[in-house]
Each structure stands twice: as structure tokens, then as C-alpha cells.
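Written out below as C-alpha cells is the structure these notes cover.
Every protein chain but one is kept in place in this view of the complex.
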Amino acid sequence: MAQITEQADIRPRHGLAQWSEQIAFAVLIVFLIIAPSFIYPVLLMKALCFAIFACAFNLLIGYVGLLSFGHALFFGWSSYVCAFAAKRWGFPPELAILAGTGAAAVLGLVAGAIAIRRQGIYFAMITLALAQMMYFFALQAPFTGGEDGIQAVPRGYLFGLFNLADQMTMYAFVVVVFLACFLLIYRIINSPFGEVLKAIRENEPRAISLGYKTDRYKLVAFVLSATLAGVAGSTKALVFQLASLTDVHWTMSGEVVLMTLLGGLGTVFGPAVGAFIIVAMQSYLAGFGQWVTVIQGGIFVVCVLLFRRGIVGVIAQALRIKL
Amino acid sequence: MFDFLGIPPQALFGQLLLGLINGSFYALLSLGLAVIFGMLNIINFAHGAQYMMGAFVAFFLLQFGIGYWPALIIAPVIVGITGIIIERLFLQRLYQLDHLYGLLLTFGLALIIQGLFRHQYGSSGLPYAMPAQLTGGHNLGFMFLPNYRAWVVVLSVVVCFGTWFVIEKTRLGANLRAATENPTLVRAFGINVPRMITLTYGFGVGLAALAGVMAAPIYSVNPLMGADLIIVVFAVVVIGGMGSIMGAILTGFALGVIEGLTKVFFPEASNTVIFVIMVIVLLWRPAGLFGRAA
Partner (left out) sequence: MKKLATIAALAALSTGPAFAQFTDGVIKIGVMNDMAGTYADLAGPGSVIAARMAVEDFGADKKGMKVEIVGADHQNKPDVGSNVVRTWIDVDKVDVIVDVPTSSVALAVNQITREKNKVFLVSGAAASDLTGPQCSPNTVHWTYDTWALANGTGNAIVKTGGDSWFFLTADYAFGHALERDTAAVVEKNGGKVVGRVRHPFPGTDFSSFLLQAQASKAKVIGLANAGADTTNAIKQAAEFGIVQGGQNLAGLLVFLTDVHGLGLKTAQGLIFTEAWYWDMNDANREFAKRFAAANRGVHPSMVHAGVYSSVTHYLKALEALKSDADGKAVVAKMKEMPTEDKLMGKGTIRADGRKIHPMYLFEVKKPEESKYPWDYYKLRATIPADQAFRPIGEGKCPLVN
């Protein structure tokens, strides 16, 4: 099966290296606490939403070996459903996010059932085509607002108590959502289920011969990935108070691939790191127009040719730790 | 004559013909993708960008006074050469790796090419005049057929079947097909396989560029012209199944016709009909209509 990730499971040696993941997690939390004082909080929230998205995507490519080129489908549609629920139906934020996530899960089930039939490149192309089809549907469906998108989405009161219109309250909420998703993914990866997924990635015929119904595992992983991408999309809709066509466009699917590839496929922290870097780059280079696209293309090329482990992967390998 | 579902037959034939014309582009592009995939096992995401480059090179040639007819040959050659450079510099290093890396690399290349052209030319179209010999048209009774569009169909059919013939019926084609199956053995026969692979990629890219030149007079020459088109072509290729050259050609034409009919009966869906068909085909025959079961 796919050798798409070259992340060998490095057994950590001794001493501090054993705790590499926990240390990195602590560093992450400290960063998230102090960052708003020197970085524009809206930018941070954007990075966090994309980090969730990239982690969700990584679940599929890094641990099952399936490259989905249509993840914008789940991200974008959950964003629309959440925005619609919050605006038209007046849902409070927690229910709106649940609604969006639920929509993503359903889409994940349907898309997964269709796409899992093929492998490798075909799988990627099918997911791309499905996402494109749903993009056109989003363009024409009345409830998505087409080109306008769904605007002026109210952030509401979380659990009826916390006013999310306040920037810092919203930031705290997004951090909590991110950490929850992050820990959930970590738990999935390091569970018996996760081990089966990795087995499927390494050698699917072997896994089948051992009696595992690999298609079922792959589908579950696909739905999980889609659902978590849905959490990312719904949260993003509330942060920006806007759901638009950009979120369902194929360039969005390409961006999440880029973030994960840059950060490190199959690493725990890689996708989040990649997301932060790409969002920062887009923000600081915003005045340069199309150069951002060229640079992103360049990062793809460089990463594929020279840098397949991604930033976190390279660090992890150099330090002989698990990240 | 009778009205078919409320559409008079004249209009219907007109739309079928137009669908065939669009199908020519789908056929040419999916042929290029199929040829490249057959030999290199790489999905050339940059195909759309190379189609766009073909149109732009034709535009540049026009600025130097080189018209449409020579551009039909020169532009594909130039873009084909860039393809050969890409293959030598980048793709060669990926053959031992998972095929998905090829997809990612060509995707990155597509972004670079598109971004550079967009930076230089914005995203409005550049004008490309129709060649004088092909302006005007003929009144066929059921529609007015512009000469240029008729030419597009003729040229595509010739190129597609020509390619098919070379690959399936000639010695060169036989060597190509053998090299796909078992490169080592074919090398043992003294055939330079790496060079064949390089040239095949160049040829596939050239096909995309040729489609671009053909598109220049009727669709606008702009940096985004290939971006959305390539995804539709991917769907076409999945429907056809990537195993067969003839399958790619026939599926391209057929889907163009179906899309054309959709524009008459249900125009809002014309963007998505090909994807819907893809889903149906996948549920019924996962390997595609002409593909070999994976």
C-alpha cells in the first residue's frame, strides 16, 4: 500500500526524549496563552481553525495513507450549515457547530462510501471531483447565498453565558475546541483502532488476510476525518461570521494538503505547525497578490522532492524523538 | 418533424453538434492524461496549466507575427519541451516513490505556472483573433455552424485517432506499451526506456498545448482557463477508466455530447452533470467504463 508517509515509528530513547510529545504539547499551550498579546487574535483564531482542519486531514493521509483532494467539501459545507443554523434558525453557537459537524459527518459517509471503492490516485481524483460537484451545488443553492455567502453570522452566547462577540472570549473558546480536537485525534491514533489503520497503510493485503474488514476501517477513518474537518469549518464560520464559496473551492482542498505536507505527514504536531506557517505567510504576503500562489506551489515542489517528512518530521528524525 | 421533449429537432441537432465540439477538447485533454498516466503512472495535474500555456504561447507568437497555422505546430513543441524539462528535473526522481507524490508535485507545478501567469496578465482574457481562413460559417439549415468550430472537431478527431493508431498499431507504440508493462525487460532489448518516458511526457503535454491553441480563438486566453477544466477532465478520465486510449477518446466525445444535451434540457446542471455521471459509473463499475479492474 502507500508509502506516502515515511514516518517510521521511532521508539524514543531515554530521559527527556521519552516525553517529547508531552513537552511539545506544553510548549503549544504556553504559546497559545501568550500569543494574543503580540499577534492579532483574529489571525490566531484563523490559524487554529486551519490547524484543526489539517489535523483532521492528516488522520486520513498520515495514518491510513489515503490522499483526499476534496476535503474542502466537508470544511466548506459544515461552514455553510453552521452559519445558516446560527443566522436563520437562531441556534446558539454550540448547537450551530454541532449542526455543521453533523452535516460534515453525513457528507463524509456518502462521499466515503463512493470513494473508498478505489485506491491511491483514483481515490484522490474521485474526492476532488465530488468536492467540485458540491462546489457548483453551493454556487447555485439558494440557502448558501451563492457568491455572497452567508454573511453577518451572529456569534451568540455560548451555553447562554459567554458572549462570543468579545474577541478574547471567542479566542478562548477556539483554543478549547482546538485542544479538544487535537487530543481526540491523538487518542484515535494511539488506540487499537489507530494501530489497525496504520497496519492498513503499511500493507493492506496483509491486514485483510489477518481478518480485518479494511474497507470498513477506512470508511470509519474517512468519516472521522470529515467530521473533524466539519468542526474546523463550523468554528471558522463563527470566527469570521461568514461562510463563503472560498471554503468549498478546490484551492482550499489544496491548501490543507500543503499545510499537512509542509508540517509533516503522519506526525502529530506537523499539521498544526504547517497550518500556522501557511496562515502567517498568507497574512504577511497578502500585498503580493499572486506570488502567494507561486510560493505555495514552490513549497509543494520543494517538499515533495527534498523534504517529504515535513518540518516536524525532519525535527523529529534529527532529534530522534516522536512528534 | 416531431418535437423531442419540447425542443424542435433543428435545435437538438445544433446542440448535439456543439456538444461534440466541446467533447473534442475533453477528448484531447483526457487522451493526453491517459497517455501520460499509461507510461509514467503519474497524474499530470499540471495538464490544465499546460493547456493554458499552449494558448498563451500562441498569443505570444502572434505578437511576433507568427499566425495560427504555424502556431498549431510550434506552440505544442515549445510547451512540450518545457514538459520534457519538467520530467527530467522533477518527475524522474519520483518514480520509485508512491504515485501520489507525482500528483502533489504536478499540483505544485500547476500552482506555480498559474500564479506566474496570473501575476503577469491578471485574470481578464487576452484577445486572439480567429484565423482569416476559418471565419464565417455555413448555414446547415438547423443551425449556423461557424467554420472554426467544424475545424476543431475535424482536427481533434484526426489527432486522437492518429495517436491511438500509433500507440496500438505501430512498432513504436508496441515498444511503449511493453515498456509500461516491464521496463527492465524492454531495456534489455536495447531500447532506451528513460528517453521514451521523457518523450512520452513531452508528447502528452504537447497534446494539452495543442488543445490550448485550438481554444484560443473561441474561448478567451486567460491564466485560469485550464484550472476548472482540468477537474472536469479528471472526472472524464475516471469515467473512462485509465487503462485504454480509445476509452479516453470515446468517453471525452460522449461526455461532451451529454453535457451539450444537458445545456438544453437542464442548463443549470450542465456544470455538474459529468460529476454526477462519474458517481453513477463508480457505483456500477468502479474500474470505469473501459478500464481494467484494479
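Each chain gets a letter, A and B, in the order it is written, and its residues are counted from 1.
Keep in mind that, in the parts below, contacts are C-beta pairs under 8 Å (C-beta built on N, C-alpha and C of every residue); 3 or more make two chains touch, one makes a residue touch a chain.
Keep in mind the model is a prediction, meaning the values are calculated, not measured.
Novice: For the chain left off this view, which of B:M39, B:L62, B:M143 or B:L176 is in contact with it?
Specialist: In the complete complex, the chain left out is touched by residue B:M143.
Novice: So which of B:G125, B:G173 or B:P194 would be touching the chain we can't see?
Specialist: Missing-chain contact among the listed residues: B:G125.
Novice: Which listed residue, A:V42, A:L95, A:I277 or A:V314, touches the chain dropped from view?
Specialist: Among A:V42, A:L95, A:I277 or A:V314, only A:V42 touches the chain that is not shown.
Novice: When the complex is taken as a whole, what residues of chain A touch the one chain not shown?
Specialist: 40, 42, 136, 139-140, 145-149, 151-152, 240, 242, 244-247, 286-287, 289-290
Novice: Determine and list the chain B residues touching the chain excluded from the picture.
Specialist: Its contact residues with the unshown chain are 8, 10-11, 14-15, 18-19, 21-22, 118-119, 122-125, 127, 130, 137, 143-144, 146, 148-149, 218-220, 222, 225, 229, 260, 263-264, 267-268, 270-271.
Following the convention adopted for this analysis, only the chains that are shown with their structure count from here on.
Novice: Round to the nearest whole Å and give the separation of the Cα centres of chain A and chain B.
Specialist: Chain centres of chain A and chain B, defined by C-alpha means, are spaced 33 Å apart.
Novice: Which bits of chain B are touching chain A when the two form their complex?
Specialist: So the residues of chain B in touch with chain A come to 43, 90, 93-94, 97-101, 103-105, 107-116, 118-119, 228, 231-232, 234-235, 237-238, 268, 271-272, 275-276, 278-279, 282-283, 286, 294.
Novice: Show which residues of chain A lie in contact with chain B when the two form their complex.
Specialist: Those residues of chain A that touch chain B are 2-4, 67, 69, 114, 117-122, 124-126, 128-130, 132-133, 136-137, 140, 250, 254, 257, 261, 289-294, 296-301, 303-305, 308.
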